[in-house]
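Please read through the structure below; I'll follow up with questions.
Here we show just some of the chains, and they stay where they sit in the whole.
The letters A and B name the chains in turn, as written, and every chain counts its residues from 1.
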Amino acid sequence: MKSFQGPKFGILAFILQIGFLLIFGFCVRYKDNIDATMFPSTSSPFVENRYFYFQDVQGMMFLGFGFLMVFLKKYGFSSIGFNFFLCVFTIEWAIIMIGVKHLEGNYIKINVEDLLNAEFTLAAILISFGAVLGKLSPLQYMLMALMEVPICAWNEYLGREKFHAVDAGDTIFVHTFGAYFGLGCAWVISGKDAREHENEESSYNSDLFSMLGTLVLWIFWPSFNAGGASADRQQRAVVNTVISLCGSAFMTFVINSFITVDESDEKIKGKFNMVYIQNATLAGGVAVGACADLMIQPWGALLIGSVAGILSTLGYRYITPALTRIYLHDTCGVNNLHGMPGIMGGIGSAVAASIADSKIYGNTLTIVFSQMPTRSASEQAGYQLAALGCTIAIGLAGGAFVGVLLRFIPICDKPKKHDLFNDNRFWTVPEETSLVEVYESDINPSVVKIDMKKF
Amino acid sequence: MKSFQGPKFGILAFILQIGFLLIFGFCVRYKDNIDATMFPSTSSPFVENRYFYFQDVQGMMFLGFGFLMVFLKKYGFSSIGFNFFLCVFTIEWAIIMIGVKHLEGNYIKINVEDLLNAEFTLAAILISFGAVLGKLSPLQYMLMALMEVPICAWNEYLGREKFHAVDAGDTIFVHTFGAYFGLGCAWVISGKDAREHENEESSYNSDLFSMLGTLVLWIFWPSFNAGGASADRQQRAVVNTVISLCGSAFMTFVINSFITVDESDEKIKGKFNMVYIQNATLAGGVAVGACADLMIQPWGALLIGSVAGILSTLGYRYITPALTRIYLHDTCGVNNLHGMPGIMGGIGSAVAASIADSKIYGNTLTIVFSQMPTRSASEQAGYQLAALGCTIAIGLAGGAFVGVLLRFIPICDKPKKHDLFNDNRFWTVPEETSLVEVYESDINPSVVKIDMKKF
């Protein structure tokens, strides 16, 4: 096996890091409220508690997504390792790309809230990573993130600051965008090599590691949806997210018990399947995001979550195999976890907006919907749908465009079929050899060396 | 092997979720302080920091209990998966069952504090789950939780609002109740099938996963004991709990080094045993709970934790095997981790109450003990013991009653002996087959296929 061309990755990454350093040096400074010379600054005090939400979101990105993707039995090092690299790469890059839209006198000024925003963008990149997981080289993952960050930032700018769409939990601008960008990319990239690949399997231990990721995502998700809000909106976002997640996890178990991956196999009929439990249980967090701070009441949250769980589980069962047949191989099923629940959540936010009035929101109507006094409720609903539509279109087109670049630029070093879903190409993997003594009962006892490579 | 009758579970769960949705729809609303129309509401502001305690408790329930129970080498999917299901099931159900006692004008009104209370009740259910782990079907686990939640909520109502017993860390109303409910249930259920079962073993990896659960529980435990309190009481609960946990973990290592599971085996004499380290180290968190916010001083906390660690370790060594001999099979040893330390903590709270006066508590005496001006210290101590006694009685009787139902209702689909402690009955488990080449030294080399199923 020819060696992985690490230096090519290293040289480009090194150049990019020098570039980031220069941009940080010339353009990035502390925001006034954490700058010693401006302290104490009464005009815009920092929100101390924001840091705790930020920490939870960090947990979701590094631990949650990282371990969730460890489910592939031979791609664990790559999943957790490249996820880690994409995290730090994207945080640096997103600080710059988000910052250029909010310059304060030639400077990008940052505090922990800007780090939090960078991590929201990061979530979109990691979702796209899930769609192409196991099928690209580290160089390609990095190039994908390099190109996705500005597109994602620009799409969010369009939706939030031009359309004034509300989306507290980034259902539209992160989940839906990341999913369809990744799917666009995967469609162009994957061809047919990835279908029914022998390495695309889990092991008992890899599934347990993956559950760690699932549960970390589950418990920290309220902070993702509530992290950008404040006061009563923040608290509603917490309550709605917890309840919606309960609904999706609950219904995933229910639907799972009616369906089977392999219908012909009586032995596994109705048995629980880790693929569903690891993923569809989280769909409620995605779906409720766009409405998280709205007055949807607990039953609304429970309903959204329950439907999302059903949708997502059925997606893993029926839609992912169908997409694979048309050569759209989606490794983590991001269409089921982020794509379809994202669309559902986006539509939900339009419905919630269409009935919003001051009877439901009191004096906070303008705080929740910034254009509401002048814009009518149904107009707001229209803008919600417009933002959703643009996100899907920009995501798919952008992803496909990036996919074409990654596929046909020869420097990219795309893994061959037998290197897919396999750490061996990119990592030094410990060999597990055991010297086993075999006692043969009928023949003479003899010592047999068994060369076992497995994990 | 006949297939697991998943649909039976699914149909009942689906009906229950529809029921929960209807109850939420007709009866559950946001609490005023997170309702947009009532904001800003100065009369009962939300406590923003409560959310961070809630997050820690979520970590304990989903990650902590979940992974702690993964120690069984063939029951990891079930442990982490059914724990997950019981979590979301119980949160929904407990919101309703706790809420009916505090209706505000026909509505159950909730914010993050009510979610926190629901998760405290959840802890009791997961403790009971530990006692019957590996011995029931998912349907039975769900039915157990369905019946346990109202009993638990009613017992706590009795103790807190009728007896006015103090119990900041829910030592009595959660740990003791959950343990004896689970033991009552396990006694009726388990019969003798579970004794010396070949699947009731750990593996190297399952023990490491279990340590993850232990450590998550350990580090977040202060939030469990302090989450319901406030001001100086909350801070004391944190300090007392950390110190008590240090005491129990310390003494577990000490006592472990004097005892051996198998006394006849010289090779393991005095060696550390993962069973003790995973469990008894946490006993200090249980035992100190009822006194967590009281003025027990750091030495009091250290003493309580140290004694609890000794008690719990000896319980795992001597009492669990004894109970197994009388057909009371307690899979996780909840009697040692939650039962006995819970009783100890309950008695401790009576002692602490019996010496409480305004010299120790200053102006906060009435805040800590709500009846104290009219009730004498020794009366309070009596009520503490009454609450403890009722809890044990109601727990044991309730558990046994539920156990009888689960055992004898034929729909329940109780696993047969060879399905105990085994994921295969309920989960699609990845098969780990390796094609191994065997080079035989003395005979002709031949390729041998070894069909290995293991994890």
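Operating definition for what follows: contacts are C-beta pairs under 8 Å (C-beta built on N, C-alpha and C of every residue); 3 or more make two chains touch, one makes a residue touch a chain.
As the structure is a prediction and not an experimental result, all values here were calculated from the model.
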item	value
2 chains shown - copies of the sequence in the complete complex	3
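Keep this in mind: only the chains that are shown with their structure count from here on.
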item	value
Rotation in the CA alignment of chain A with chain B, degrees, nearest 5	120
Whole-Å gap separating chain A and chain B, where each centre is the average of the chain's CA atoms	32
Residue ranges of chain B touching chain A (in the complex, touch as defined)	1, 3-7, 9-10, 13-14, 17, 20-21, 24-25, 28-30, 33-40, 46, 48-49, 51-52, 55, 58-59, 62-63, 66-67, 70, 76-77, 80-81, 84-85, 87-89, 91-92, 95, 110-112, 115, 138, 205, 209, 212, 426-430, 432, 434, 436-443, 455
Chain B-touching residues of chain A, taken from the complex the two chains share	49, 52, 56, 73, 201-205, 207-208, 211-212, 215-216, 218-220, 222-223, 231-236, 238-239, 242-243, 245-247, 249-251, 253-258, 261, 266-274, 277, 281, 295, 297-299, 302-303, 306, 359-365, 368, 438, 443-444, 446-452, 454
